[in-house]
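One structure is given below, encoded as C-alpha coordinates.
Only one protein chain is missing; all other protein chains are in place.
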Amino acid sequence: MNVRNYCKFEILSLPENISFARACVGAFASQLGCTIDEIEEVKLVVSEAVSNCIIHAYENRSNEIITIVISLLENRTLEIIIEDYGKGIEDIDSVLQPTYSSEPNRMGLGFTFMKSFMDDMEVLSKPGEGTSVQLKRSFLTKDKEAYA
Amino acid sequence: MNVRNYCKFEILSLPENISFARACVGAFASQLGCTIDEIEEVKLVVSEAVSNCIIHAYENRSNEIITIVISLLENRTLEIIIEDYGKGIEDIDSVLQPTYSSEPNRMGLGFTFMKSFMDDMEVLSKPGEGTSVQLKRSFLTKDKEAYA
Amino acid sequence: MDVELRQVRNTLIVRCEGELDMLVADKMRSEIDKKMDNNEIKNLILNMEKVSFIDSSGLGVILGRYKKISSKNGRMYIVGARPQVEKILYFSGINKLVSMCRNEQDVINLQGR
Partner (left out) sequence: MDVELRQVRNTLIVRCEGELDMLVADKMRSEIDKKMDNNEIKNLILNMEKVSFIDSSGLGVILGRYKKISSKNGRMYIVGARPQVEKILYFSGINKLVSMCRNEQDVINLQGR
(Lines give C-alpha, C1' and ligand atoms only; values in the text may rest on other atoms or scores of the structure.)
Protein backbone atom coordinates (compact mmCIF):
# COMPACT_ATOMS: atom_id res chain seq x y z
CA MET A 1 0.00 0.00 0.00
CA ASN A 2 1.11 3.50 -0.81
CA VAL A 3 2.32 5.58 2.12
CA ARG A 4 0.66 9.00 2.09
CA ASN A 5 2.53 10.31 5.08
CA TYR A 6 4.62 8.82 7.82
CA CYS A 7 6.52 9.80 10.91
CA LYS A 8 9.20 7.91 12.71
CA PHE A 9 10.19 8.64 16.26
CA GLU A 10 12.59 7.46 18.83
CA ILE A 11 11.93 7.89 22.54
CA LEU A 12 13.55 6.79 25.77
CA SER A 13 11.99 4.08 27.93
CA LEU A 14 10.76 6.55 30.55
CA PRO A 15 7.23 6.33 31.98
CA GLU A 16 6.66 10.05 31.26
CA ASN A 17 7.12 9.33 27.56
CA ILE A 18 4.07 7.07 27.42
CA SER A 19 1.69 10.02 27.42
CA PHE A 20 3.97 11.82 24.98
CA ALA A 21 3.82 8.86 22.59
CA ARG A 22 0.02 8.76 22.90
CA ALA A 23 -0.24 12.47 22.18
CA CYS A 24 2.02 12.26 19.11
CA VAL A 25 0.27 9.30 17.57
CA GLY A 26 -3.08 10.93 18.30
CA ALA A 27 -1.98 14.15 16.61
CA PHE A 28 -0.69 12.31 13.57
CA ALA A 29 -3.72 10.04 13.25
CA SER A 30 -5.97 13.11 13.34
CA GLN A 31 -4.75 13.84 9.80
CA LEU A 32 -7.07 10.98 8.77
CA GLY A 33 -10.00 12.97 10.13
CA CYS A 34 -10.96 10.30 12.66
CA THR A 35 -13.50 10.92 15.38
CA ILE A 36 -12.38 11.73 18.92
CA ASP A 37 -13.51 8.26 20.02
CA GLU A 38 -11.36 6.64 17.35
CA ILE A 39 -8.35 8.73 18.34
CA GLU A 40 -8.90 7.73 21.98
CA GLU A 41 -8.84 4.06 21.00
CA VAL A 42 -5.63 4.53 19.06
CA LYS A 43 -4.09 6.32 22.04
CA LEU A 44 -5.01 3.44 24.33
CA VAL A 45 -3.38 0.96 22.00
CA VAL A 46 -0.17 3.01 21.87
CA SER A 47 -0.19 3.35 25.63
CA GLU A 48 -0.33 -0.44 26.00
CA ALA A 49 2.40 -1.15 23.49
CA VAL A 50 4.81 1.48 24.84
CA SER A 51 4.13 0.44 28.45
CA ASN A 52 4.99 -3.14 27.47
CA CYS A 53 8.34 -2.03 26.06
CA ILE A 54 9.20 -0.27 29.31
CA ILE A 55 7.88 -2.88 31.74
CA HIS A 56 8.55 -6.14 29.95
CA ALA A 57 11.18 -5.57 27.27
CA TYR A 58 13.40 -3.28 29.34
CA GLU A 59 12.25 -4.32 32.84
CA ASN A 60 11.85 -0.67 33.86
CA ARG A 61 15.34 0.43 32.83
CA SER A 62 15.22 3.96 31.49
CA ASN A 63 17.70 5.09 28.84
CA GLU A 64 16.71 2.35 26.44
CA ILE A 65 15.24 3.18 23.05
CA ILE A 66 11.74 2.63 21.70
CA THR A 67 10.97 3.42 18.06
CA ILE A 68 7.54 4.19 16.74
CA VAL A 69 6.66 4.45 13.07
CA ILE A 70 3.23 5.78 12.17
CA SER A 71 2.11 5.61 8.56
CA LEU A 72 -0.99 6.87 6.83
CA LEU A 73 -1.77 4.46 4.01
CA GLU A 74 -4.44 4.36 1.35
CA ASN A 75 -8.11 4.01 2.29
CA ARG A 76 -7.66 5.97 5.51
CA THR A 77 -5.54 3.19 6.96
CA LEU A 78 -3.33 3.85 9.94
CA GLU A 79 -0.31 1.64 10.57
CA ILE A 80 1.66 1.84 13.81
CA ILE A 81 4.85 -0.12 14.43
CA ILE A 82 6.27 -0.08 17.94
CA GLU A 83 9.68 -1.62 18.38
CA ASP A 84 12.02 -2.31 21.26
CA TYR A 85 15.46 -3.89 21.47
CA GLY A 86 14.80 -5.56 24.79
CA LYS A 87 14.46 -9.06 26.13
CA GLY A 88 12.02 -10.39 23.52
CA ILE A 89 9.25 -12.98 23.82
CA GLU A 90 9.89 -16.74 23.88
CA ASP A 91 6.43 -18.04 23.10
CA ILE A 92 4.35 -15.43 21.31
CA ASP A 93 1.15 -17.52 21.11
CA SER A 94 0.91 -17.92 24.84
CA VAL A 95 1.52 -14.25 25.75
CA LEU A 96 -1.24 -13.24 23.33
CA GLN A 97 -3.85 -15.13 25.41
CA PRO A 98 -6.22 -12.70 27.16
CA THR A 99 -5.32 -12.15 30.83
CA TYR A 100 -1.91 -13.81 30.41
CA SER A 101 0.76 -11.78 32.17
CA SER A 102 4.24 -12.62 33.34
CA GLU A 103 3.82 -10.03 36.11
CA PRO A 104 1.59 -10.93 39.05
CA ASN A 105 -0.01 -7.49 39.46
CA ARG A 106 -0.68 -6.76 35.81
CA MET A 107 -3.90 -7.65 34.05
CA GLY A 108 -2.67 -9.24 30.84
CA LEU A 109 -5.04 -7.08 28.81
CA GLY A 110 -2.50 -5.10 26.77
CA PHE A 111 -2.49 -7.32 23.69
CA THR A 112 -6.23 -7.88 24.06
CA PHE A 113 -6.84 -4.13 23.83
CA MET A 114 -4.49 -3.87 20.86
CA LYS A 115 -6.28 -6.68 19.02
CA SER A 116 -9.74 -5.39 19.90
CA PHE A 117 -9.27 -1.77 18.91
CA MET A 118 -7.24 -2.38 15.77
CA ASP A 119 -8.14 -4.39 12.68
CA ASP A 120 -4.86 -6.25 12.55
CA MET A 121 -1.98 -7.00 14.92
CA GLU A 122 1.28 -8.78 14.21
CA VAL A 123 3.92 -9.49 16.83
CA LEU A 124 7.47 -10.34 15.80
CA SER A 125 10.04 -11.11 18.45
CA LYS A 126 13.44 -12.66 18.99
CA PRO A 127 14.45 -13.52 22.55
CA GLY A 128 17.37 -11.32 23.51
CA GLU A 129 16.94 -9.04 20.52
CA GLY A 130 13.61 -7.35 20.88
CA THR A 131 10.01 -7.16 19.82
CA SER A 132 8.09 -5.39 17.11
CA VAL A 133 4.33 -4.94 17.26
CA GLN A 134 2.64 -3.95 14.04
CA LEU A 135 -0.89 -2.58 14.30
CA LYS A 136 -3.26 -1.55 11.54
CA ARG A 137 -6.65 0.01 11.39
CA SER A 138 -8.69 1.36 8.54
CA PHE A 139 -11.14 4.18 9.23
CA LEU A 140 -13.31 3.49 6.21
CA THR A 141 -16.02 2.29 8.60
CA LYS A 142 -18.80 4.24 6.92
CA ASP A 143 -18.15 2.63 3.55
CA LYS A 144 -17.64 -0.74 5.20
CA GLU A 145 -21.07 -0.52 6.78
CA ALA A 146 -22.59 0.57 3.53
CA TYR A 147 -21.13 -2.44 1.75
CA ALA A 148 -21.85 -4.91 4.56
CA MET B 1 25.09 19.16 29.68
CA ASN B 2 23.36 16.01 30.82
CA VAL B 3 20.41 14.91 28.74
CA ARG B 4 17.43 14.10 30.99
CA ASN B 5 15.16 13.02 28.20
CA TYR B 6 15.14 13.33 24.44
CA CYS B 7 13.07 12.45 21.45
CA LYS B 8 14.10 12.25 17.84
CA PHE B 9 11.67 12.32 15.02
CA GLU B 10 11.65 12.19 11.30
CA ILE B 11 8.85 13.71 9.28
CA LEU B 12 8.11 14.30 5.60
CA SER B 13 8.28 17.79 4.11
CA LEU B 14 4.50 18.14 3.88
CA PRO B 15 2.73 21.33 5.00
CA GLU B 16 0.31 19.29 7.16
CA ASN B 17 3.26 18.10 9.21
CA ILE B 18 4.11 21.60 10.42
CA SER B 19 1.26 21.59 12.93
CA PHE B 20 2.13 18.02 13.86
CA ALA B 21 5.72 19.04 14.60
CA ARG B 22 4.50 21.98 16.70
CA ALA B 23 2.17 19.73 18.67
CA CYS B 24 4.88 17.14 19.34
CA VAL B 25 7.50 19.62 20.48
CA GLY B 26 4.88 21.36 22.60
CA ALA B 27 3.89 18.07 24.26
CA PHE B 28 7.50 17.14 24.95
CA ALA B 29 8.46 20.58 26.25
CA SER B 30 5.52 20.43 28.65
CA GLN B 31 7.54 17.88 30.64
CA LEU B 32 9.57 20.90 31.81
CA GLY B 33 6.42 22.34 33.36
CA CYS B 34 6.53 25.50 31.24
CA THR B 35 3.64 27.93 31.12
CA ILE B 36 1.19 27.86 28.24
CA ASP B 37 2.70 31.11 26.93
CA GLU B 38 6.16 29.58 26.91
CA ILE B 39 4.90 26.49 25.08
CA GLU B 40 3.21 28.74 22.53
CA GLU B 41 6.51 30.53 21.88
CA VAL B 42 8.31 27.23 21.42
CA LYS B 43 5.60 26.11 19.01
CA LEU B 44 6.02 29.28 16.97
CA VAL B 45 9.75 28.73 16.72
CA VAL B 46 9.27 25.14 15.54
CA SER B 47 6.69 26.27 13.02
CA GLU B 48 9.18 28.75 11.53
CA ALA B 49 12.04 26.29 11.34
CA VAL B 50 9.99 23.46 9.82
CA SER B 51 8.31 25.83 7.34
CA ASN B 52 11.78 26.99 6.25
CA CYS B 53 12.82 23.40 5.54
CA ILE B 54 9.76 22.86 3.36
CA ILE B 55 9.77 26.22 1.54
CA HIS B 56 13.46 27.04 1.24
CA ALA B 57 15.48 23.85 1.68
CA TYR B 58 13.17 21.60 -0.34
CA GLU B 59 11.41 24.28 -2.45
CA ASN B 60 8.01 22.78 -1.63
CA ARG B 61 8.88 19.24 -2.70
CA SER B 62 7.11 16.77 -0.43
CA ASN B 63 8.65 13.36 0.28
CA GLU B 64 11.84 14.88 1.63
CA ILE B 65 12.92 14.27 5.19
CA ILE B 66 13.15 16.66 8.12
CA THR B 67 14.59 15.48 11.42
CA ILE B 68 13.84 17.06 14.75
CA VAL B 69 15.67 16.26 17.96
CA ILE B 70 14.26 17.66 21.19
CA SER B 71 16.29 17.32 24.37
CA LEU B 72 15.56 18.23 27.95
CA LEU B 73 18.83 19.25 29.56
CA GLU B 74 19.77 20.30 33.05
CA ASN B 75 18.37 23.50 34.54
CA ARG B 76 15.09 23.15 32.70
CA THR B 77 16.82 23.75 29.39
CA LEU B 78 15.13 22.80 26.16
CA GLU B 79 17.22 22.13 23.06
CA ILE B 80 15.65 21.70 19.64
CA ILE B 81 17.63 20.76 16.55
CA ILE B 82 15.84 20.93 13.20
CA GLU B 83 17.69 19.52 10.25
CA ASP B 84 17.09 19.22 6.53
CA TYR B 85 19.09 17.72 3.68
CA GLY B 86 18.05 20.35 1.16
CA LYS B 87 19.66 23.15 -0.76
CA GLY B 88 21.54 24.78 2.10
CA ILE B 89 22.42 28.42 2.70
CA GLU B 90 25.30 30.21 0.94
CA ASP B 91 25.71 33.21 3.21
CA ILE B 92 24.33 32.57 6.66
CA ASP B 93 25.04 36.06 8.04
CA SER B 94 22.94 37.77 5.43
CA VAL B 95 19.89 35.47 5.71
CA LEU B 96 19.85 36.05 9.47
CA GLN B 97 19.14 39.76 8.97
CA PRO B 98 15.61 40.66 10.07
CA THR B 99 13.21 40.97 7.11
CA TYR B 100 15.66 39.32 4.72
CA SER B 101 13.89 36.80 2.55
CA SER B 102 14.79 35.16 -0.73
CA GLU B 103 11.07 34.89 -1.51
CA PRO B 104 9.24 38.08 -2.52
CA ASN B 105 6.01 37.37 -0.60
CA ARG B 106 7.55 36.16 2.64
CA MET B 107 8.36 38.41 5.56
CA GLY B 108 11.86 37.34 6.49
CA LEU B 109 10.85 37.07 10.15
CA GLY B 110 11.44 33.35 10.69
CA PHE B 111 14.96 33.57 12.06
CA THR B 112 14.04 36.76 13.94
CA PHE B 113 11.29 34.89 15.78
CA MET B 114 13.64 32.00 16.51
CA LYS B 115 16.28 34.32 17.91
CA SER B 116 13.80 36.38 19.90
CA PHE B 117 11.92 33.55 21.58
CA MET B 118 14.91 31.34 22.30
CA ASP B 119 18.03 32.11 24.32
CA ASP B 120 20.41 30.77 21.73
CA MET B 121 20.34 29.96 18.02
CA GLU B 122 23.00 28.39 15.86
CA VAL B 123 22.68 27.80 12.15
CA LEU B 124 24.97 25.37 10.37
CA SER B 125 24.65 24.88 6.64
CA LYS B 126 26.44 23.52 3.60
CA PRO B 127 25.15 24.52 0.20
CA GLY B 128 23.79 21.45 -1.55
CA GLU B 129 23.87 19.36 1.63
CA GLY B 130 21.43 20.91 4.03
CA THR B 131 20.91 23.03 7.08
CA SER B 132 20.75 22.45 10.80
CA VAL B 133 19.22 24.96 13.18
CA GLN B 134 20.00 24.48 16.85
CA LEU B 135 17.83 26.33 19.33
CA LYS B 136 18.09 26.49 23.10
CA ARG B 137 16.05 27.98 25.86
CA SER B 138 16.22 27.69 29.60
CA PHE B 139 13.05 28.04 31.62
CA LEU B 140 14.80 28.99 34.84
CA THR B 141 13.38 32.49 34.50
CA LYS B 142 12.20 32.71 38.08
CA ASP B 143 15.65 32.01 39.48
CA LYS B 144 17.20 34.24 36.85
CA GLU B 145 15.08 37.12 38.01
CA ALA B 146 15.90 36.41 41.63
CA TYR B 147 19.62 36.57 40.88
CA ALA B 148 19.39 39.56 38.53
CA MET C 1 -2.28 13.21 37.62
CA ASP C 2 -3.50 14.61 40.93
CA VAL C 3 -4.80 12.35 43.68
CA GLU C 4 -6.83 13.68 46.59
CA LEU C 5 -7.69 11.42 49.53
CA ARG C 6 -10.37 11.97 52.14
CA GLN C 7 -11.72 9.73 54.85
CA VAL C 8 -15.41 9.86 55.87
CA ARG C 9 -16.05 7.42 58.71
CA ASN C 10 -14.90 4.01 57.44
CA THR C 11 -14.92 5.04 53.78
CA LEU C 12 -11.89 6.31 51.84
CA ILE C 13 -12.79 8.70 49.03
CA VAL C 14 -10.16 9.02 46.30
CA ARG C 15 -10.57 11.76 43.73
CA CYS C 16 -8.14 11.64 40.85
CA GLU C 17 -7.60 13.91 37.90
CA GLY C 18 -5.72 13.47 34.64
CA GLU C 19 -4.47 10.46 32.73
CA LEU C 20 -4.32 7.19 34.60
CA ASP C 21 -1.43 5.35 32.98
CA MET C 22 1.72 3.57 34.17
CA LEU C 23 3.45 6.81 35.17
CA VAL C 24 0.81 7.57 37.78
CA ALA C 25 -0.35 4.04 38.59
CA ASP C 26 2.49 3.39 41.02
CA LYS C 27 2.06 6.70 42.80
CA MET C 28 -1.68 6.20 43.09
CA ARG C 29 -1.32 2.61 44.32
CA SER C 30 1.05 3.56 47.11
CA GLU C 31 -0.92 6.64 48.20
CA ILE C 32 -4.16 4.68 48.42
CA ASP C 33 -2.55 1.70 50.16
CA LYS C 34 -0.90 3.91 52.77
CA LYS C 35 -4.34 5.18 53.81
CA MET C 36 -6.08 1.86 53.34
CA ASP C 37 -3.74 0.02 55.67
CA ASN C 38 -5.47 2.06 58.34
CA ASN C 39 -7.73 -0.60 59.83
CA GLU C 40 -10.77 1.62 60.12
CA ILE C 41 -11.18 1.77 56.37
CA LYS C 42 -13.66 -0.70 54.95
CA ASN C 43 -15.03 0.92 51.80
CA LEU C 44 -13.41 2.73 48.90
CA ILE C 45 -14.95 5.30 46.59
CA LEU C 46 -12.91 6.13 43.51
CA ASN C 47 -14.13 9.37 41.97
CA MET C 48 -13.08 9.35 38.30
CA GLU C 49 -15.03 12.39 37.11
CA LYS C 50 -11.82 14.14 36.10
CA VAL C 51 -9.95 11.17 34.66
CA SER C 52 -9.60 11.65 30.90
CA PHE C 53 -7.73 8.44 30.08
CA ILE C 54 -7.15 5.00 31.51
CA ASP C 55 -5.17 2.04 30.20
CA SER C 56 -4.46 -1.43 31.58
CA SER C 57 -1.88 -0.09 34.06
CA GLY C 58 -4.64 2.06 35.57
CA LEU C 59 -7.06 -0.86 35.52
CA GLY C 60 -4.47 -2.87 37.41
CA VAL C 61 -4.43 -0.35 40.25
CA ILE C 62 -8.23 -0.46 40.48
CA LEU C 63 -8.37 -4.26 40.44
CA GLY C 64 -5.65 -4.48 43.09
CA ARG C 65 -7.52 -2.05 45.37
CA TYR C 66 -10.74 -3.99 44.81
CA LYS C 67 -9.04 -7.18 45.94
CA LYS C 68 -7.72 -5.50 49.09
CA ILE C 69 -11.10 -4.01 49.98
CA SER C 70 -12.84 -7.34 49.33
CA SER C 71 -10.44 -9.15 51.63
CA LYS C 72 -11.69 -6.78 54.37
CA ASN C 73 -15.28 -7.57 53.35
CA GLY C 74 -15.65 -3.95 52.28
CA ARG C 75 -17.14 -2.53 49.09
CA MET C 76 -15.68 -0.51 46.28
CA TYR C 77 -17.47 2.10 44.17
CA ILE C 78 -16.40 3.91 41.02
CA VAL C 79 -18.03 7.28 40.59
CA GLY C 80 -18.58 9.52 37.57
CA ALA C 81 -16.47 7.74 34.95
CA ARG C 82 -16.64 9.54 31.60
CA PRO C 83 -17.91 7.54 28.59
CA GLN C 84 -14.38 6.95 27.22
CA VAL C 85 -13.14 5.68 30.56
CA GLU C 86 -16.35 3.78 31.29
CA LYS C 87 -15.96 1.89 28.01
CA ILE C 88 -12.57 0.59 29.12
CA LEU C 89 -13.86 -0.29 32.60
CA TYR C 90 -16.66 -2.34 31.04
CA PHE C 91 -14.30 -3.90 28.55
CA SER C 92 -12.13 -5.15 31.39
CA GLY C 93 -15.10 -6.49 33.35
CA ILE C 94 -14.25 -4.36 36.40
CA ASN C 95 -17.85 -3.10 36.40
CA LYS C 96 -18.92 -6.59 37.49
CA LEU C 97 -16.79 -6.37 40.63
CA VAL C 98 -17.14 -2.74 41.57
CA SER C 99 -20.39 -0.73 41.85
CA MET C 100 -20.54 1.94 39.16
CA CYS C 101 -22.26 5.12 40.36
CA ARG C 102 -23.00 8.47 38.77
CA ASN C 103 -21.88 10.61 41.68
CA GLU C 104 -20.83 10.44 45.31
CA GLN C 105 -24.41 11.08 46.49
CA ASP C 106 -25.55 7.89 44.73
CA VAL C 107 -23.00 5.94 46.74
CA ILE C 108 -24.27 7.39 50.00
CA ASN C 109 -27.81 6.39 48.96
CA LEU C 110 -26.58 2.89 48.10
CA GLN C 111 -24.70 2.58 51.38
CA GLY C 112 -27.76 3.80 53.30
CA ARG C 113 -29.77 0.81 52.13
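Going in written order, the chains are labelled A, B and C, and every chain counts its residues from 1.
By definition in this document, contacts are C-beta pairs under 8 Å (C-beta built on N, C-alpha and C of every residue); 3 or more make two chains touch, one makes a residue touch a chain.
None of the values given here were measured: they were computed from a predicted structure.
Engineer: What shown chains does the left-out chain touch?
Structural biologist: It touches the following shown chains in the full complex: B.
Engineer: Which of B:C7, B:A27, B:V42 or B:I55 touches the chain that is not shown?
Structural biologist: Considering all chains, including the one not shown, the answer is B:I55.
Engineer: Given the full complex, what residues of subunit B touch the hidden partner chain?
Structural biologist: With respect to the unshown chain, the touching residues of subunit B are 15-16, 18-19, 22, 37, 40, 43-44, 47-48, 51, 54-55, 105-107, 109-110, 113, 116.
Throughout what follows, only the chains that are shown with their structure count from here on.
Engineer: Could you give the separation in Å between the centres of subunit A and subunit C, each centre being the mean of its C-alpha atoms?
Structural biologist: So the centre of subunit A lies 27 Å away from the centre of subunit C.
Engineer: Report, in whole Å, the distance between the mean C-alpha point of subunit B and the mean C-alpha point of subunit C.
Structural biologist: So the centre of subunit B lies 43 Å away from the centre of subunit C.
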